[in-house]
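Heads up: the structure comes next, in structure tokens.
For this view, one protein chain was removed and the others were kept in their places.
We just call them A and B in the order they show up, numbering each chain from 1.
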Amino acid sequence: MNAWRAVAGRPLGAICLAWLGLVVLACAGADLIAPHHPQEQDLSSVYSGPTWAHWLGTDQLGRDILSRVLHGGRVSLLVVGQALAAYLVLGCAAGVLAGYRRGLLDRVVLRLGDLALSMPAVVILLVVLAIFPHDESAAMITLGALSAAGLARVVRASTVAVREEPFVAAARVAGLSTFRILGRHVLPSVIGPVISLVALVAGSALLVEASLGFLGLGVQPPEPSWGGLIAEASQAIYRQPWLLVPSGGVVALTAVACAVLGDVLRDATDDRTSREPLSWRRMRTQVTRRPGEPPDEAAVLSVRGLSVRLADGTALVDDVAFDVHPGTALGLVGESGCGKTMTVSAVLRLLPPGAVVEAAEVRFAGQDLLSLDERGMSRVRGGGIGYIAQDPVASLDPLFTVGDQLTEAVRHHNRGATRAEVRRRVVDLLEAVHLPDPPGVMAEYPHQLSGGMAQRVAIARALAGEPRVLIADEPTTALDVTVQAEILDLLRELRDRTGMALILVTHDWGVVADTCDTAVVMYAGQVVEQTSVQRVFEAPRHPYTEALLAADPNAAVPGTRLPVLPGSVPAPGHWPDGCRFAPRCAFATAECAGPVAMTAEPMRGSYRCVHPRHGTTTGARR
Amino acid sequence: MLRLVGGRLLWSVPLLVVLSALTFLLAWLTPGDAARVVLGTDTDPAAYARVRSQLGLDRSLPEQYGTWLAGAVRGDLGRSLFTGESVAAVVDSRLAVSLSLLLLSALVIAVVGVAVGLVGALRGGVVGRALDGLSVVAMSVPTPWLGLVLVVVFAVNLAWFPVTGYVPAAQSPGGWALSLALPVVCLAAGGIAVIAKQVRGAVVEVLGRAYVRALRANGLPARRIICRHVAKNAALPVVTVFGVVLIGLLGGSIVVEQLFALPGLGQLTVTAAAQHDLPVLQGVVLCFTVLVVVVNLLVDLVTGWLSPRAVTR
């Protein structure tokens, strides 16, 4: 039902629904609506174009085309309906049964489906029509049954997917019978794609019917059908080409309506929020410069006044500034939705489509990144600033071997290197990330690697351009703790050996303590505290930092209640004015409602708070 | 890879047998048989019995089918009920026309479809939406009607191409190309739309993947990411759909050959179906089925070549 509302709510969907409804109703009521009998001849006006008497003109016997279209539609739409009925019943039944029961039944259904899909449908229809002459119902039901294999596949796939969902497991644990699970949880989630497919198949069935009618294999003249009308029009292309317009037009319009409706339904049930489909061009991140503070020239990467906004103006990151010095590691800490990943993506200009960057300065090794175009940025990426992502397996192309992908990266960053040099460098990189048996690993495909191995390969690839800064976005979150420890050791070792700086995005205080030198804590799109790692654990200045540290069960006394914050992190677009943490803060006062700037303490760091904690000089309240 | 091909070939045997057997079974189920078709209104029982035994219709169904199958293996597909010509010879003489039409259309679909789909996926925006709309229309226009419109505009009014007919390539290569131009456009239009839509969808899907982002983060130039990684990953689903489109072309070719009076297999099928000429129909179905098997085999080969999982297993 939600799907219908969604379709009717989109202008295109509503127009298509209206047209289909109009056509079906008009054809069903052809006896009442049609101005003439479809066989009524008027030899005084043959091949007339559109006139007041005959809105769509007349044919070679002076029969009224509009009436013939309406009556013909009754035949054509009826057999299309029969095809759809066969399609729906067979496809859904076979798909749900195969998907839910699995086993032998599943294999049989899949095999039969393969067979049906690999047959030339129209040729088979001709055989059926040769044997049952002019029986369009038989032909179209056969068409529906043959196409049902496609529906069965989709229904089966959805059923299998839903079957594995935890909510179905929860329903089984709750004691629901298979029958009720199918009715309650499986069928409703399958219905969206099914309706969308039915609409698409309706369109193509209509076209097949038109072809059969055109070939003279359908309903016998003078009985009208839409295909037959095209055949009649084909007899008169020299005398009255107009006949082509109503005959083909009604079929084409109806088929277009079906196809568009199918697409709209698919989009509506897909839960995709973005209406604008992705394109390569949209993937480029747009940047604008605004005035702000100057960068820190000693830093290898210095960011000032960085903001990220969605196309609708919602801010995701607001006025972020930080510096990374050569050979140090910076931890970007915060909970989900606070803008950590968006911040580093903005530096690399790899934001999701539609998001835009505004910044005062992004200075990398003396180079002004804001003045670069996409081509210039792609030279900085990999060669100047390396990047590794959270899910290591997904970040490798599944169709190329590890060797292929590393070779590609090495060759790109070392123009003019010989084949042997490139290969030696690839082996060196694999050894640098401590992967045993480099030649063996090079021959593997990503899906053959464990998560830890894949992350090592991803790190090796990021090192191919010898970057001066490596950004690691939650590099160990998807990995086991023992593997995490090894990867963190590796990152620390690489930093010590090459002098490269590290930006580590993480939500794990343990990772910060293990690997980082400075910590930048983010909350609701802003930096709330920036200080050394020792100080952030010993004497956090911002109440949020303090609360987040306290919530870590590592720091708590076992068996006691964990100290908690009221409420939850506000979503982008719902950030309060003034201090964004104030509504959840135990120390908030009226002063917190106004704008709060970062307060810098020489040699210590900075924080964004009116009532900082653990202070020795200013406003410490316990 | 060899096992894959072998499996598909093995799988094609039942396809061939089932389809031909089905044709037989359906023919046997219908009231009135081939003997009646041959005799027409002549209802002399003796003549009827004689023709029945001549055609082998007095034997049991499995026996008849066995005889046909044994003949088919040797290349003998029986004789037409109407002209008495050898079915194999008729099919053979018309194969070249149909193959010319089908192969040219497949080529046009592949080149134009991929190009249009890529432009949509890379440019997006207004261009993408316009191409989307055009695709929907091209997919929804009835093939015979599109053919008629093409004829009226380009053959009748502009007279750039012949209205109907076929010129063998051996006779005049230029004439051959001209005679096939409109039929190919008519047959390919729907397929181009389907492939363009599929290419666009597949490319957009791949563009959203984490590894494309990782490749960009590694500084690889756009051309290399698109031509190497995106193309190969997007090709998998497209190749499968291309196979389905090719099989669909067989059906479309029947309409197009009829419309443009091309003496190919499609036209033969329509005549045979209308005249109830089952031996010819069976021969054509067999021929089409072999084409289908070849298409499926090619699809499997390309899929296997593209995906590492099929190789390693």
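One rule holds for everything that comes next: contacts are C-beta pairs under 8 Å (C-beta built on N, C-alpha and C of every residue); 3 or more make two chains touch, one makes a residue touch a chain.
Just so we're on the same page, contacts and distances are computed from a predicted model.
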Hidden subunit of the complex - UniProt protein name among "Acyl carrier protein", "Phenylacetate-CoA oxygenase subunit PaaB", "Peptide/nickel transport system ATP-binding protein" or "ATP synthase subunit a": "Peptide/nickel transport system ATP-binding protein"
Shown chains touched by the chain that is not drawn here: A
Residue touching the undisplayed chain, where the options are A:Tyr47, A:Phe132 or A:Phe537: A:Phe537
Residue touching the undisplayed chain, where the options are A:Ser189, A:Thr314 or A:Thr599: A:Ser189
Hidden-chain contact residue, picked from the options A:Ala18, A:Ala53, A:Ala169 or A:Ala600: A:Ala169
Chain not shown: contacting residue from A:Leu61, A:Ala513 or A:Ala539: A:Ala513
In chain A, positions touching the absent partner: 2, 165-167, 169-178, 184-185, 188-189, 271, 335-336, 451, 480-482, 484-485, 488-489, 507-514, 533-534, 537, 547-549, 551-556, 558-559, 561-565, 568-569
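To be clear about the criterion, only the chains that are shown with their structure count from here on.
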Gap in Å, rounded to a whole number, between the CA centres of chain B and chain A: 34
Of chain B, residues touching chain A in the complex: 11, 14-15, 18-19, 22-23, 26-27, 29-30, 120-125, 128, 136-137, 139-146, 148-149, 151-152, 156, 204, 207-211, 213-222, 224, 226, 228-229, 232-233, 244, 247-248, 250-252, 254-255, 258-259, 269-270, 272-274, 276-278, 281, 284-285, 288-289, 291-293, 296, 306-309, 312
Interfacial residue positions of chain A with respect to chain B in the complex: 114-115, 117-133, 203, 207-208, 210-211, 214-217, 227, 230-231, 233-234, 237-238, 241, 244, 247-248, 251-252, 255-256, 258-260, 263, 276-283, 348, 350, 374, 378-383, 386-387, 389, 391, 394-401, 408-409, 412-413, 445, 447-448, 458, 461-462, 464-465
